[in-house]
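Yeah, one chain of the complex is gone here, protein chain that is, but the others are all in their spots.
All chains are identified by letter, namely A, B and C, in their written order; residue positions are counted from 1 within each chain.
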């Protein structure tokens, strides 16, 4: 029996406020397929949070589904997506993007983040109809290795995309943690301004399920519900998705939960750093990648759940520790104490 | 403000027992993507209900998603699905089956049900590689017009399918109501014996969301989670789906709810019959298709929600009335009283 | 050993003039993938024949390939094609259109031809995102049962398509025979004016292979070579396709061959009529569908090759006789003589 699992941020159910709304609204008769009152309210709250009343907002059950539908909707058959080598769509979505018919142009990166230079280089290599035509740039914030984009980085990326006729899409599975990071200077309103599409992740930030796909580019808004339906993404009881985001955005709950996850993560990071260990990427969000001796890792694994991420050298590996809104501070303290004991 | 909506059976949330389980298990740390303890328990309960421990069971969010994934997984690129002209996959799934690359061979039927003769005729017409090759027979029970299959009908269909090398698949969006119908002589164990794949619908029978896809044919079981993941159907918090079916199958709740829906429907049917009105198809499940004068329909629409299904002649149309586990008997009584008053 | 095959119009090789061009140009070094001088000349000749210098013209190897690429290029993922129940894409292309992800909305017709009323009815039935969205109307001229469109019919169809936001596409596998029919009042210039896309069939009218896809709607022209390449339709030695159409359009050869095929067909039709037999559809092009007694059919089959098309009643069936530019008049005369003898 493990003391605690730091495997991921979807180990628990939902924040109790979201369960409460479910219970309170359970017997109201509502329209199906996302045309219910709860979903409509949630859409309005998100539009307000974005400062963008004309943004289209759709609720989808999970991240892979959101990515594949949004990207396929934006692409003509011969168009492709540019993504980092670490991109979730490339590595961990079972070829979902390719299953919709599209190639991903892979770019190696030092930190999971794309730059204007990388994007321009891919475009320069794709010159005629014997090759695919890049059309969407896919980024993740937080990235799959826990790093985040600054406002300046995102502005530059947005600029090169608009100059090259590319759409810019952001996977926001961990967007709450990214925007709530002490190192972030981005706001939801910035995203609405700089991106063509992105999603606000609910599953990993307090919801039972659900991601809010935001489409700011009007050219991509038309007929979007057809895409959702064709991929089986319109839940009959769409109210379930709507109610989750209603709870997250009726007040500041969404960011409150993200800040709490980050607090736990950064407390861990500080302690790990204090013991002289480094990280694969500088700690910024609720995912940490400390580099530890293999013996220590083995000892920790006897008591805690986490993934070994990658081998760093003959004696050390990076592990992944993930916190969430539901991570008890007592478990974080216990982990730190155990770590100190094991390295004493 | 309408007195009540008979539009559909997914107007309300979940049966309270299912919300209760959600709350009780909310803070337990569980594995993701359907590998959690709640889902494992639910799978076992369903295998027991089927009398088939070797059946594979997967939980999927909704019916369109289940149909498209199951059918695409069973088909080679040039193979097709045989379905009734009324089949949900043909009419109301936005071309999801075709979007996975497969043609549906459409068969007109008098009552929404396929027969061995119809299936054999389609096979006889498809003789070489200039045409698609039919491979799966798609049926719905209850059908889209509320009719149900008898055991004898299903045995004959199963036999012709096995003789022709066809898979037999059943859409069970309203399977609870079908099996709980006083006119049904089928059991879950019969389905496990006669079908290659089918799903047990949760969304329309008490769950917040979720369908339990059952794969009895071992040839179709291998690697199925790859298909689910590639279509974005593996929820990170798969426990949500598992917990719904745990609640429905830990006792007799699934069929209890279906019987309750049917009781309400058949009470309505009896009253409508008693007033001398006929039906598009004989009442059997929780969907009724009474044929009423247009004036009466207009009067009812002022107070109740329901769809006008099809025009029958210059003065009469069929409407659709749907009941569910959540339909209050008082509303049924009120509707009957209003109907009597309006036809008095 | 049969006296002659009337099975189809692709039984022989190419008209000798086309082989001659092949031989004459064989050693010239040319660019690949359709960017050669022969193809460029052929495109210009076709643009002149259409009276439409801004029409895009692409050469594709065969009809199924042309249909699938052109239709898929014109459709968003959730959009569908409206076609007659007899449409080649529905019946005889092995589900190629569905394999690109699109549903065909099938319409029963008396004569293989679509009318504005039929098209409007399909549109009226498709009202929301639970259904596909019709976007292209697919017609064949000559149709699969040998009938042809008049200018007035095509103008009306074009009008309803433009009013409804639909593209109008024509399969021209037997376009030569259709336009060369004594009953046709259509010209290539009419087609360029009334259609968004169509193809001028070469394979069945004198070429070794090749169809000339004409795209008149500028919205459908952009990036079309990407679609061709992605489907493997850009031949490395595209000069082969270009040279065929160069030969067909450098003078009047294309229509000369079609008229010759029609002369043979109509000579057959006159003789068959003269013996008191009727036809499934009135003879107009190089396909005839005479209705003959089964005994007579059996006797003819001993000496000639042709398909039995459909059973008409207990004693009679329709057969299909196809002529081409290569059908020797002597064989036609022989068939007529045999028919007279057998019915004497």
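In this section, a contact is a pair of C-beta atoms (placed from the backbone, for glycine too) under 8 Å apart; a residue touches a chain by one contact, two chains touch by 3 or more.
Since we're looking at a predicted model, the values are computed, not measured.
Contact with the chain not shown here comes from a single listed residue; of C:106, C:326 or C:342, that residue is C:326. Of the candidate positions B:92, B:193 or B:225, contact with the unshown chain belongs to B:225. Only one of A:11, A:47 or A:80 touches the chain withheld from this view, namely A:80.
Listed residues A:101, A:116 or A:278: the one in touch with the omitted chain is A:101. Residues of chain B that touch the chain left out of view are 33, 72-73, 76-78, 101, 129-130, 132-133, 223, 225-230, 234.
Residues touching the missing chain, restricted to chain C, are 4-5, 7-8, 10-14, 16, 19, 22-23, 25-32, 61-69, 93-96, 99, 203-204, 208-209, 226, 229-237, 239-240, 305, 326 (touch as defined at the top).
Interface with the hidden chain, as seen from chain A, comprises residues 77-78, 80, 91-95, 98-103, 106, 129-132.
In the analysis below, only the chains that are shown with their structure count from here on.
Taking the mean of all protein Cα atoms as the centre, the chain whose own Cα mean lies nearest is B.
Of all residue numbers used where chain B meets chain C, over half belong to both copies. The two sides are thus made of the same residues. Taking CA atoms, the transformation carrying chain A onto chain C includes a rotation by 180°, reported to the nearest 5. Rounded to a whole number, the gap between the C-alpha centres of chain A and chain B is 34 angstrom.
For chain C, residues touching at least two other chains, in rising order: 77-78, 101, 129-130, 132.
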